[in-house]
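This report refers to the structure that appears directly beneath it.
One protein chain omitted, others in place.
So that you can tell them apart, the chains are marked A and B in the order they are listed, and the count of residues begins at 1 in each.
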Amino acid sequence: MTWEIVIGLEVHTQLSTHSKIFSGASTAFGAEPNTQACAVDLALPGVLPVLNKGAVERAIKFGLATGSAIAPRSVFARKNYFYPDLPKGYQISQFDLPVVGNGQLTIHVPASGKTEAHEKVVRITRAHLEEDAGKSLHEDFHGMTGIDLNRAGTPLLEIVSEPDIRNAAEAVAYAKALHTLVRWIGICDGNMQEGSFRCDANVSVHKPGTPFGTRREIKNLNSFRFLEQAINYEAHWQIETLENGGTIQQATVLFDPDKGETRMMRTKEEAHDYRYFPDPDLLPLEISPQWIEEVRTTLPELPQAKQARYVNELGLSAYDAGILTASREMADFFEATQRVVPKDAKLCANWLIGEVSAQLNRDGLEMAQCPITAQQLGGMLKRIADSTISNAGAKDVFRTMWAEGGDADAIIEAKGLKQVSDAGALEKIVDEIIAANPAQVAEYRGGKEKVFGFFVGLAMKASKGKANPAQMNEILKRKLAG
Amino acid sequence: MSLTLEDVKKVARLARLAMTEQEAQAAHAQLANIFGLIEEMQAVDTSGIAPMSHAQDVTQRLREDKVTEGNQREKFQAIAPQVQAGLYLVPQVIE
Partner (left out) sequence: MLNSSLLQLGAALRARKISSVELTQLYLDRIATLNPELNAYITVNPDMSLAQARTADERITQGDASPLAGIPIAQKDIFCAQGWRTTCGSRMLHNFVSPYDAHVVSQFNSAGAVNLGKTNMDEFAMGSSNETSHFGAVKNPWNRDAVPGGSSGGTAAAVAARLCAAATGTDTGGSIRQPAALCGISGLKPTYGVVSRYGMIAFASSLDQAGPMARSAEDMALLLNAMAGFDERDSTSLQREKEDYARELNKPLNGLRIGLPREFFATGLSADVAQAVDAAITEYKKLGASVVDISLPNSRLSVPVYYVLAPAEASSNLSRFDGVRYGYRAPEYGDLADMYEKSRSQGFGAEVKRRIMIGTYVLSHGYYDAYYLQAQKIRRLIAQDFTEAFQQCDVIMGPTSPTTAFNLGEKGDDPVQMYLSDIYTIAVNLAGLPGMSIPCGFGNNNMPVGLQIIGNYFDEARMLNVAHRYQLATDWHVRTPSGI
């Protein structure tokens, strides 16, 4: 029997509030060390925490977006341990009563190896609010470590999944879906380099039909690639250990991206006795049904709902709908473009997924940095739809627009890209071609339909490429038929 | 439940309090005495009683998400045991 890998993820998302979860200090990234650590963040004697409404609002949004239970009453608890980047000697978190309860997330797992692309539902156990710790800087300060507490107190939503994930590809798909979602609903900027989105992976292996194995927790994975590599390495290591007759001890490990290995953390947190108890400085958090409804009205249409709508109402393929809803920016751009040419959703989709994405890719830009607006793109697509320009002409317009800006009509005018759709002029060209090529006309009429392409080529050449192709085809067919 | 000398040592480690063997033994005797007093609680039937964490039955007030605190590093670090380049220094942390 083969081994089954069992994975649960704990994802720490920094919430995009202006101020910290329990103090009025700024959460902006990249400030000089300790310039954004106020009295509360430094845990000066006598200071007290007051909860940031913005952090709670974002937790509610997440709960709504994952169909989770939002606790009408939740409690903040202290998690006690000593660490220099934890100024109070405890982290304010939630333990027994988290703000968000059971929910779920549907993920798309792309094809890989033997497995086909598939959808999967990953259950979310809970999501709770807590504060981030500061940072330890290990550069050498005469053999000492420097502590920067700017990050201390930044709000985190820790999202805990059930152990529903079975391989690294699913783990990455889940993490990516979560990453998309938190940015989509605007609760986290998702910047993984800055640590806004960090994953811990609990990995164990067992034989199907037997109880789950002992898990080891891989801490602080801050890229999807590392997540994948770390899980693959860890699972492989565990299987090998067990097959060699060894046992797995519960442990916290770190992933070393240079070596591609996981290793035990050297700091042994003595038996993890965190001595959780309700924080007496904070009162129970009550969330009223009215508040939840207010927040619901601010929630954008979610990716899954959008996908379904694109397929059912706009007639897009599931594949296209998936790509267009991969990010909020993409979907917003698509919809804004589509508003300009309401009847041509498929055209919009093709261009966004095709030319626009390719060009962004080449230039190394994100959707948000796209040099052309949806208005510009829509304006051009409108001219394709009404046959003012050909596809070839459109590509020309697009390139110009991308490089120099300007609206489609002006570029078409300036470049003389307007198609010839004047039936009289086109008929005249066709008549001349038929007259000049009697042998090929005879072949065609004799049943050799491949010759049709020859006439199209001549016609386009004669019109200097401006002929409306559909119209030209129609005239050619009619006249060649005799 | 009786408190052992091992418990005393474990608790001292958790609380980051250094203790010699002698101190641990003295603490053990005193704590055992205090827990003798505390054990009186165990005789009380509290089934169905909700724990009381706060004196008042009120709920958490929320702060508007606004930045109200500016940089006061100089003032705060004037009272720090050891700082360099704006950082608090501690003996090397090994992860």
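The rule we apply is simple: a residue touches a chain if its C-beta (ideal position, glycine included) is under 8 Å from a C-beta of that chain, and two chains touch if they have at least 3 such contacts.
Note that this is a predicted model, so its numbers are computed, not measured.
Shown chains touched by the hidden one, complex as a whole: A, B. Only one of A:D273, A:E301, A:E366 or A:E413 touches the absent chain when the whole complex is considered: A:D273. If you put the missing chain back, the residues of subunit B touching it would be 1, 3, 7-8, 10-12, 14-19, 27, 30-31, 33-42, 44, 46, 49-56, 58, 60-61, 63, 72, 75-76, 78-82, 88, 90-93. For subunit A, the residues touching the chain absent from view are 39, 42-51, 78, 80, 82, 84, 87-90, 147, 271, 273, 275-277, 280-283.
We adopt the following convention: only the chains that are shown with their structure count from here on.
Centroids built from CA atoms put subunit B at 41 Å from subunit A.
Residues of subunit A touching subunit B in their complex: 17-19, 23-26, 32-40, 42, 44, 50-56, 73, 76, 82-84, 136-138, 141, 143-149, 254, 265-267, 270, 273, 275, 278, 280, 282-286. Per the touch definition, subunit B reaches subunit A in the complex via residues 10, 13-14, 16, 53-54, 58-69, 71-73, 76-77, 82, 84-95.
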